[in-house]
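Here the complex is missing a single protein chain, while all its other protein chains stay put.
This part shows chain A:
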Amino acid sequence: MSTAPRLTALDALHRSLGATMTDFAGWDMPLRYASERDEHNAVRTRAGLFDLSHMGEITVTGPAAAAFLNFALVGNIGTVAVGRARYTMICAEDGGIMDDLIVYRLGETEYMVVANAGNAQIVLDALTARAEGFDAEVRDDRDAYALLAVQGPESPAILAAVTDADLDGLKYYAGLPGTVAGVPALIARTGYTGEDGFELFVAPEHAEQLWRALTEAGASHGLIPCGLSCRDTLRLEAGMPLYGHELTTALTPFDAGLGRVVKFEKEGDFVGRKALEAAAGHAETAPPRKLVGLVAEGRRVPRAGFSVTAGGEVIGEVTSGAPSPTLGKPIAMAYVDAAHATPGTAGIAVDIRGSHEPYEVVALPFYKRQK
């Protein structure tokens, strides 16, 4: 299937800024504006501004909204308070991960589910099917929102300059409706960079006004526009999984080391419960491959799909790899056999186009911000 890529509300603005664009999950998105390393470092030390309008918003409303989401997703959505958010997953009947999600509780009976761009239709279809029999409505709101993110240590000061909302009272993984730069927005303290930051859901027609106001407010704080390239290295350093890389339908949350998101203790049945109970037991007794961090001793960069070896034998596979601007070395996440998964394990290599480059197994994340 070949269709023209979708454009965000900020497309013309990105082009006027000289962005290098890339196709991502059917969207034409900024890859970088200038140097991706500078963009990465800006988010780590000052602030960066992202257009994330490709993310897929799905609204769930109705008296049984919470009960429905508890059935459809693996997390305990019923315990999420109004104004808070939860990282969770949607799994298939066999326990395979269909997507990882953030669910925001916007009101007593209103939730917003944010899916990855590449999975948004799959998630929408699954939620719609699973809603049968529940007094809840699933609404496709992908076109209702543009999503801008301000990430980095300076982001609270920048956002405070353009909103009266109580940012100090807004905790990590919380969201509140407010006005930013004169436009109505859902202000969420979430992100995918390992830094403090905010995600702002606004109507597409307000996106440009908000972008310009944030750019202006951020100028004296060193804020620069940032593309998806640095978003990937930021999340990799922070040890955050990316769907299609660390998470796939072939893996359960337990395989991915994220079994904690599955809440067996919640009320009622949920899709995948039986398979996930088995997967949890299996992970206890006979752990499958484990997700680990790898740090290079050399300078060649591992990429997704490259083999991890020990003593000439393949013992795993790289799922994400990049040069880490913060560490100054190539890093990777990889699934490796449990026998080789202990941090400090020696004698590990990555097969980089036939050359076995030495790597060290380390605990994730590679980077954790100082609070």
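Here, a residue touches a chain if its C-beta (ideal position, glycine included) is under 8 Å from a C-beta of that chain, and two chains touch if they have at least 3 such contacts; residues count from 1.
By definition in this document, contacts and distances are computed from a predicted model.
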{"item": "Missing subunit (named according to UniProt) among the choices \"Cytochrome C\", \"Carbamoyl phosphate synthase small chain\", \"Biopolymer transporter ExbD\" or \"Glycine cleavage system H protein\"", "value": "\"Glycine cleavage system H protein\""}
{"item": "Residue among A:14, A:32 or A:46 touching the omitted chain", "value": "A:32"}
{"item": "Hidden partner chain, touching residue among A:5, A:83, A:153 or A:323", "value": "A:323"}
{"item": "Option from A:70, A:88, A:116 or A:233 whose C-beta touches the chain left out", "value": "A:233"}
{"item": "Residues of chain A (touch criterion as defined above) contacting the omitted chain", "value": "20, 31-32, 35-37, 229, 233, 299-301, 303, 322-323, 330, 353"}
